[in-house]
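Of the protein chains in this complex, all but one are displayed in their positions.
Labels run A and B following the written order; every chain starts at residue 1.
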Amino acid sequence: MLESRYEAPLTVQDAVDLLSADSEARVLAGGTDLLVQLRLGRSAPSAFVDIKRIPEMSQLETDGTGLHCGAGVSAAAIFEDENVHSLWPGVAEATDLIGSTQIQGRATWTGNLCNASPAADTVPALAAVGAQVVINGPSGERTVPVESFCTAPGRTVLTTGELVTRFMIPSPAPRTADAYLRLIPRTEMDIAVVGVGVSLTLDANGVVSAARVALGAVAPTVVLADAAAAALIGSSLDDAALEAASSAASHAANPIDDKRGTVEYRKRVAGVLTKRAATIAYERAKERG
Amino acid sequence: MGKLHIETQINGEPAEFLCEGHQSLLEVLRDGVGLLGTKEGCTTGDCGACSVMLDGRLVPSCLVLAAETEGRTVETIEGVATGDQLHPIQQKFLEHAALQCGICTPGLIVATRALLEKNPNPTETEARYFLAGNLCRCTGYDKIIRAVLDAAAEMRGEAG
Partner (left out) sequence: MSKRKFKYVGTRPIRPDGVEKVTGRANYGADIMLPGMLHGAIARSEHAHARIVRIDTSAAEAMDGVRAVLTGADFPDIPNQWMGDDEGGIDFGAIAQNCMARDRVLYHGHALAAVAATTTAIAQEACRRIEVEYEVLPAVMDLDTALSPDATILHPEAHVRDGQPSNIATKIVYEGGELDDAFTQADVIVEREFKTPMVHQGYIEPHGCTVRFNEDGKYTIWCSTQGAFGVQMFAAMVLGLDPNLIKCVPTEIGGGFGGKTTIYLEPVAMLLARHTGRPVRMVMTREEVFRASGPTSGGQVRVKIGAKRDGTFVAGDCEITLEAGAFRGSPAGAAAMTALSSYRFPSYRIQSYDVVVNKPKVAAYRAPGAPISNFAVESCIDELSRELEIDPIELRLQNAVEEGDRAPYGPVFKQIGLRETLEQARAHPHYSAPLGENQGRGIACGFWFNAGLQSSAIVSVNADGSAIVRTGNPDIGGSRASMAIMVAEEIGIPVERVRPMVGDTESVGYTDLTGGSRVTFATGMAVIEASQKVVLQLRERAAIIWGVEVDDVRWEDGVAYGLNAAADQDPMPLHVVAPQLRTTGGPVVASAQVSPPAAGPGFATHICDIEVDPETGRSQVVRYTTVQDAGKAVHPSYVEGQMQGGAAQGIGWALNEEYVWDEDGKVENPGFLDYRMPVASDLPMIDTVIVEVPNPIHPYGVRGVGETPIVPPLATVANAMRSATGVRFEQLPMSPPRVLAATDETGS
């Protein structure tokens, strides 16, 4: 019989202690995945450990090193932040795409990541910009790149007692910009059928000197499509480079057939969105020149 | 296991209730506090019928634990009209016939107020995307959006 406790620790250490003592306890950030699973009978935590009363969890600031975003900050608050918009517009876009306005009032990057759904919107965008996840636990603090955090659908690198405390996005190099696109059947409210995040750095001549391409919803975890990125490097995003990147992305995708899309469809669209997201990122990066 | 005693503020008035750790704010508003205006359509955050404001942010009350509201402020549909006066949004919904069965209406009105607080002059597209989380099956949204844009104009002090 469901009788979950509700705990609202005021420090990270208290949260770690609660989670260490009870392996069936679950972190409650926005609850937009956890509480849905509860209602659908797929999850029955012994306790909800609400992290939103811990002061550092609501921190959101940008400094010389980059962005520092506490684990409890809502998607809505992130999207309202001017620095996120100007420095990482793709990440801002992805954040704005997590569900409805209501969901955004609650959802967090943390939950989007820790739920470890292959289709999470923010994960490819964060992976494209090299975001890092800071974890705290019984053995102290450690940092993991976003793209390594999820190990399989529903599974992460977190061990008992550990929780995510904040995200860090390094300051972008000059002439760097990102973009995120996803395909859904309606205009809103759907889980991504395919999501693509691209970050490009240009040299003084507008030639791509660095690139990251991350694909979501086309494999058990986010895919860093290195070959697609490589196809863009050294180019000024001419048609041939875009086609090569597109086809490399399709190739890197390893999707399944499900009620949201077929294998062929997802591979195709991964390629299409890679081209389009790369084009947008390129235009943005040029404007920063 | 005993219940939690929560003290919060609902529609500007102090409120308190007992609840269990897993109970949603939606459940407690309806079955505990007796505010039936907030509706349950799905309990998975997909329909918007349960929309309320939590500390000034639009949220789905089915995905908020009641316990989380300790020391916070909650605003529901019951707090939208002031005294004996309908809010302009409510008035415009009536004038534009923006409701048929009315079940989505409380959530839509709370969401619309949140929209216009944030963006007093939304375009049709901005209004549609902001309100995409409020499902309506009766109207096809046309008259709802007209009511929203007209309410926005009225609240800006322009002719309707």
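The rule we apply is simple: contacts are C-beta pairs under 8 Å (C-beta built on N, C-alpha and C of every residue); 3 or more make two chains touch, one makes a residue touch a chain.
Everything numeric here is computed off the predicted structure, so don't read it as measured data.
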Original post:
Any idea which of A:Val91, A:Ala107 or A:Leu183 touches the chain not displayed?
Top reply: A:Leu183
Subject >> Of B:Thr8, B:Thr38 or B:Thr69, the one touching the omitted chain in the full complex >> reply: B:Thr38
Original post:
In the complete complex, which positions of chain A touch the hidden chain?
Top reply: 1-2, 40-41, 183, 185-191, 193, 259-262, 264-265, 268-269, 272
Original post:
What residue numbers in chain B mark contact with the hidden partner chain?
Top reply: 30-31, 34-44, 46-47, 49, 76-78, 80-81, 86, 90, 93-97, 99-106, 109, 124-125, 127-129, 131-146
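One rule holds in what follows: only the chains that are shown with their structure count from here on.
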Subject >> Touch list for chain B against partner chain A, complex >> reply: 1, 4, 20-22, 24, 43-46, 48, 51, 54, 57-60, 62-65, 67-68, 70, 111, 114-115, 129-134
Original post:
chain B touches which residues of chain A in the complex?
Top reply: 2-6, 8, 28, 30-32, 35-36, 38-40, 47-48, 50, 52, 74, 76, 99-103, 105-106, 187-189
